[in-house]
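All protein chains but one are shown in place.
Note that the chains take the letters A and B in the order they are written out, and that residue 1 is the start of every chain.
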Amino acid sequence: MNYEHFIYIADLLGVAVFATAGALAAQGKRLDILGVVVLAIVTSIGGGTIRDITLDIHPVVWIADTTYLWVAIISAVVAFVVCRYMQYPRRLLLVLDAMGLALFTVLGAEKAMALGFSPVIAVMMGVITGCAGGMIRDILTGQIPLILQRDGELYATCSIVGAVFYVAFYDVLGEQFLALVGMAIVFVVRLATIFANLKLPEFIVAGHTLEDMDKGQNQ
Amino acid sequence: MNYEHFIYIADLLGVAVFATAGALAAQGKRLDILGVVVLAIVTSIGGGTIRDITLDIHPVVWIADTTYLWVAIISAVVAFVVCRYMQYPRRLLLVLDAMGLALFTVLGAEKAMALGFSPVIAVMMGVITGCAGGMIRDILTGQIPLILQRDGELYATCSIVGAVFYVAFYDVLGEQFLALVGMAIVFVVRLATIFANLKLPEFIVAGHTLEDMDKGQNQ
Partner (left out) sequence: MNYEHFIYIADLLGVAVFATAGALAAQGKRLDILGVVVLAIVTSIGGGTIRDITLDIHPVVWIADTTYLWVAIISAVVAFVVCRYMQYPRRLLLVLDAMGLALFTVLGAEKAMALGFSPVIAVMMGVITGCAGGMIRDILTGQIPLILQRDGELYATCSIVGAVFYVAFYDVLGEQFLALVGMAIVFVVRLATIFANLKLPEFIVAGHTLEDMDKGQNQ
């Protein structure tokens, strides 16, 4: 498997994972199957679309290759059907979201670096590609964006850490190895964050004393 | 009236209808007249703007022809003034929204097909053009997006059904007749949905047993 194939498959996997997460997020929202498909598509291609439009890459990835759309549609339909007959643990949504975040962060940064943009732009594109889809999903489903929820505290941080790592070692490590390590970093840090949030509430409180300051000052 | 004229007038009518719906949605939000105009503009040209940018069609429709902006501005001002002196039934907002959805769904799909994009892209563009403006409006006015409200259950579905019909019969039916039938389908299905939601609550409950599954599992 050469590098182009690797990137392509990782990209489709990211779409499948985010589309499934999008479909799961639709639960209890009174959406029918087509509504779920729309939500899944927006979640899975939203980030890449914003990246391509901002970088003036046309046609946008899923317009150039409709495989992306079909993967999103099929993933959403499968998730919708499976959810009706099986129970799934709530945490599955978070794990899928973490996988999508990991894949898309690195793929977003990779695309910008490959096109010769500067490192800081590449990091931005990694964060946009990784985080935007999930944010749009959360906004459309009327939830507090995952980025701001308790267990989402370090959401953008995980993405930035992975993107910075990827960019920093871009010319040093082999491209495929680098991409895999970058993805692993985002995924592991993200899962660790979710776990840490459940176990270390004191850390959060200590880190946000400014919150109380603000309250005392203004109310 | 030739086909280009028909499309142009339908497009402007969609802008007028969505701008009016946007202005009505501003009620009770403490917006002054210029705020209402901004909201009306965003609602009425938001979907088409996202479509054009995604398809890399420049200049964007309302930049190429400012008639769109003026129609939106005038509709909003008229709606604002009329609302001060007349009562209007709440359902008017839903009917106008359904009309805009019908017009823009077909026009979005039409534009993509006319430019030679694949059918699945055309359906996506129909849904984006039809739904995006209303979603932005609902997000900006801090409401649960209509797409997720009780009477909005099949919102995206109506749009998809119409767009799929339009694309499926694109080379079969006369273009103007096809467009009119497509619009009628979206409009009628959407109104039927609103009506059905009021009359058939059992259908909804039965269709979402997964909701309870989820609850039992995770809380």
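Here are a few things to note about the model shown:
Here is the rule we use: a contact is a pair of C-beta atoms (placed from the backbone, for glycine too) under 8 Å apart; a residue touches a chain by one contact, two chains touch by 3 or more.
Only a predicted model underlies this, so the values are computations on that prediction, with no experimental measurement involved.
Of the options B:Ala21, B:Ile41 or B:Met99, the residue whose C-beta touches the omitted chain is B:Ile41. Note on the undisplayed chain: of the listed residues B:Leu13, B:Leu69 or B:Ala168, the one touching it is B:Leu69. Within the whole complex, the absent chain has one touching residue among B:Leu12, B:Ala122 or B:Leu140, and that is B:Leu140. The omitted chain makes contact with just one of the residues A:Ile9, A:Val120 or A:Ala192: A:Val120. Residue-level contact of subunit A with the missing chain is found at 53-56, 117-118, 120-121, 124, 127, 131, 135, 139, 144-145, 147-148, 150, 153-157, 160-161, 204, 207-211, 213-218.
The chain not displayed touches subunit B at residues 27-32, 34-35, 37-38, 41, 49, 53, 58-60, 63, 66, 69-70, 83-84, 87-90, 139-142.
The criterion applied here is as follows: only the chains that are shown with their structure count from here on.
With centres defined as mean CA coordinates, subunit B is found 28 Å away from subunit A.
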